[in-house]
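Take this structure, written in structure tokens, and hold onto it; I'll ask about it next.
Just one protein chain is left out here, and the rest sit where they should.
For reference, chains read A, B and C in written order, and residue numbers begin at 1 within each chain.
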């Protein structure tokens, strides 16, 4: 089998973080892939909630959108969008919010709104979607992002979803009660917030990645944790399952929709 | 056919006030009977909403409670209680709120809470139920009440649902935007509020009822309208239909519920 | 079937003296069997929450389970008074009970706020009603856009919600249909959720947007056929209107009530109770 691509690696590393039985509010893209992979491999009772209102969805392929028909047909129940945000997310039913972003900064703030100035943006990104409330209301948040200097920045151009703001106790002082981003998964490493300063610290390096690689690809002066360790490489099973899922997805989605 | 009983008379007079196509939020008891009678006689497209969440119910017998199974099976849709109060009543979808009460006063305030003092009641009545919001949020309200001095009083012991409060512009000043109680139907007569003072004025007398009868049975110094007229007596059809409905109801409900 | 327990165990394990408990069901699916079990276990000092106390709370109040009632309409629908409820409020018999009285719309807003993790609910409510003067829990807020004054009610987040449903699957996913009332709201607002069901099925055949409460929200399920009698379970049995009517006479005197409760409820004579008729 060929080695895992950066995207496959992120997906597999992320999937391992999801424990069986966890209630997970999933965004589209790699978060959704990671959650599906986890459910099919080690966490059969993982409960997936999508913002389209599908609760307990069990997709067998990767949805392209968060409202794909497969999410509805495999779900335990499909509720209105209003209900999913008020009764389920805001009601405190979600253990893990699983998000992507265009930028993440040193204190785990997420940007998915604009690059440049809000009023005259260089790049207009899609925007907040469910992210600000997922970040504030799930008990903890996992963030997945491709690792490069334009994405992992000293300070995000726009705080779409609050991480630890300026660090330290800033988040709690704003009245956000949950614990916030607990891990940032990139294709080079994982970061976790320092318990005091809340700065993101590299706690594990993926196989073959050096400290230098991470330093060069990160927009701030990176700190490495004392207990830094190397990520277990993807297993045959993980990689094979992921690829089989990708293949099945491609077959299903290659039709014109009839 | 024997003459209409007081209760039958109230039901028939009330049913005539409901125009075809009207959206009507119905309380249990005579309001529900009157609405059902109207739908079966002259208003086939009357839309009945019950607080149990049954929208567009078409009962063929008189429900004993507002949550009877027949209301659910004949409805266009059955929504949660939360939804019926927020999206349908508060959302401004209801033209006529149809209420009963234990007491009504000179300014059409309704009491269904206590007789005597709230903290040490002489009689503890069932309470507000949906009434305060039906009275405040339906475009107008019809009230049905049996006519006697203990029920039609100068001032209710407790304002459960606001009528015109102290009269005049008091209701609007409180910020209640709808037009409020537009007619009170008793077994002796109908009252309508004076356009200025909002005092309840007798506008029609039921067949055979004298001004004296009304004066003797009312707890305040009654005023009669300039255009006072006599209620059309119940028609054969109205009375026969009502009795048939009562009979059918009795047959259905005489079982022990199996 | 790890979420399944005998009803007595489910109640004993999850409801304690002094708890705030909501047994909900709007006319339909009222969890009578669970209420009777609470009575038999002599659980005391409960704060009982229900929009319509109905016969079940009349029985619980009369048997001394309640310290406080949060409610909006305390009558016997279409029949008249709840005599045990009245005796408690009017004469403090068998004990004094505190009341927190709201309207239906306010109760639903309180439940929805509880389910939504909000500290309060808002509504266009009880303007001009004397309820506001007698219940310090009813407050108001001003709209930050229009300046309008709106009514506010505190969220209800009971310790335990008890509901009855038509079906659950073996995993414990619960499906109810027909008049669904506030059951989803109260189940999601509560810390613990006890469900009694008519029927346990291999697989729920719930339509797309049905009212389903996933197993992971449920604390304990008991399989109790006819557990909603004398109220009804749509698709299973009808409301025992005759019993509702007879309750007026049974409950009017303290003695007759006591006698009836001892004979029918305390005796645990399930067969007699959930048989063809309750009388």
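One rule holds in what follows: a residue touches a chain if its C-beta (ideal position, glycine included) is under 8 Å from a C-beta of that chain, and two chains touch if they have at least 3 such contacts.
Keep in mind it's a predicted model, so treat the numbers as computed, not measured.
Asks: Can you list the shown chains that the hidden chain touches?
Replies: Looking at the entire complex, the absent chain's contacts are A, B, C.
Asks: Decide which residue listed in A:132, A:168 or A:225 touches the omitted chain of the complex.
Replies: Selected residue, touching the omitted chain: A:132.
Asks: Pick from C:178, C:214 or C:230: which residue touches the chain that isn't shown?
Replies: Reading the full complex, the residue touching the unseen chain is C:178.
Asks: For the chain left out of this view, which of A:89, A:104 or A:202 touches it?
Replies: A:89
Asks: Need a quick check: the contact residues on subunit C for the chain that isn't drawn.
Replies: That gives, for subunit C, the contact residues 117-120, 122-124, 139-141, 143-146, 148, 150, 152, 154, 177-178, 180, 207-211, 234.
Asks: For review purposes, identify every residue of subunit A that touches the missing chain, sorted by number.
Replies: These residues of subunit A touch the chain that is not shown: 28-29, 51-54, 63-69, 71-72, 78, 80-82, 85-86, 89-90, 113, 118-119, 121-133, 136-137, 158-162, 165, 171, 174-176, 253-258.
Asks: Under the stated touch rule, tell me which residues of subunit B contact the chain that is not displayed.
Replies: Those residues of subunit B that touch the unshown chain are 21, 23, 47, 55-56, 72, 76-79, 86-88, 90-93, 137.
Everything below uses one rule, namely that only the chains that are shown with their structure count from here on.
Asks: Need the central chain here, defined by C-alpha centroid distance to the all-chain C-alpha centroid.
Replies: Ranked by how close its C-alpha centre lies to the overall one, first comes C.
Asks: By raw count of C-beta pairs in contact, what's the busiest chain pair here?
Replies: B-C
Asks: Measuring between mean CA coordinates, which chain is farthest from subunit C?
Replies: Centroid comparison gives A as the farthest chain from subunit C.
Asks: Can you check how far apart subunit A and subunit B are, centre to centre, with Cα atoms defining each centre and the answer in Å?
Replies: 56
Asks: Roughly how far is subunit B from subunit C, centre to centre by C-alpha average, rounded to an integer in Å?
Replies: The computed centroid separation for subunit B versus subunit C comes out at 27 Å.
Asks: If a residue has to touch 2 or more other chains to count, which residues of subunit B qualify?
Replies: none
Asks: Quick check: what residues of subunit C touch more than one other chain, meaning two or more?
Replies: Residues 112, 184-185 of subunit C each touch two or more of the other chains.
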